[in-house]
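We show some of the complex, not the whole, and keep each chain where it was.
The chains carry the letters A and B, assigned in the order they are written, with residues numbered from 1 in each.
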Amino acid sequence: MKHVEAARRLKTVEGHIAGIRRMLEEDAYCIDVIRQIQAVQGALNKTSKIILEEHLHSCVITAVQGDDPAERERVLQEIMDVYGASRKV
Amino acid sequence: MKHVEAARRLKTVEGHIAGIRRMLEEDAYCIDVIRQIQAVQGALNKTSKIILEEHLHSCVITAVQGDDPAERERVLQEIMDVYGASRKV
């Protein structure tokens, strides 16, 4: 169950961000803070990829093998949307 | 004081991530989860930029105007490093 794995990773990310807030409160060096934020973003990308993997192996297979062309098109369009948006966050 | 503003934004991000975890526990649609993660990443980028702004206006000015060429080079190199790393998270 990938949702459980993704939720576990997000829990870790929350702890990481709380740690970065403490760094800011203790007036840490700016570049160290930026590097920690970049590490969090790497972890979030990994989490997105896990959820996409789950999505491809469930909803996408169901829609593409299904009888509804509009539903199939909707599902493929969503993949293009999140692919495009992944570069713009 | 930009550190305070950045810490405030990170606090908001933590709440956002906790919300995404609840979405996962309630078995939300994968694409909706991915979009929320992308929104969090946008907020983290904005936070990084705020910290970089503070850094440029404090440490970078001090080092570039200072008498130590090695320190100046170190500070400029760090900016290149975080610029390069920002694409690879």
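Quick notes
What we mean here is this: a residue touches a chain if its C-beta (ideal position, glycine included) is under 8 Å from a C-beta of that chain, and two chains touch if they have at least 3 such contacts.
Computed from a predicted structure; not experimentally measured.
Of the identical chains in this model, 2 are shown in place, and the full complex in the file is built from 4 copies.
As a convention for this text, only the chains that are shown with their structure count from here on.
The centroid of the Cα atoms in chain A and the matching centroid in chain B are 16 Å apart.
Chain B meets chain A in the complex at residues 3-4, 6-7, 10-11, 13-14, 17-18, 20-21, 24-25, 27, 29-31, 33-35, 37-42, 44-45, 47-48, 51-52, 54-55, 58-59, 78, 81-82, 85-86, 89.
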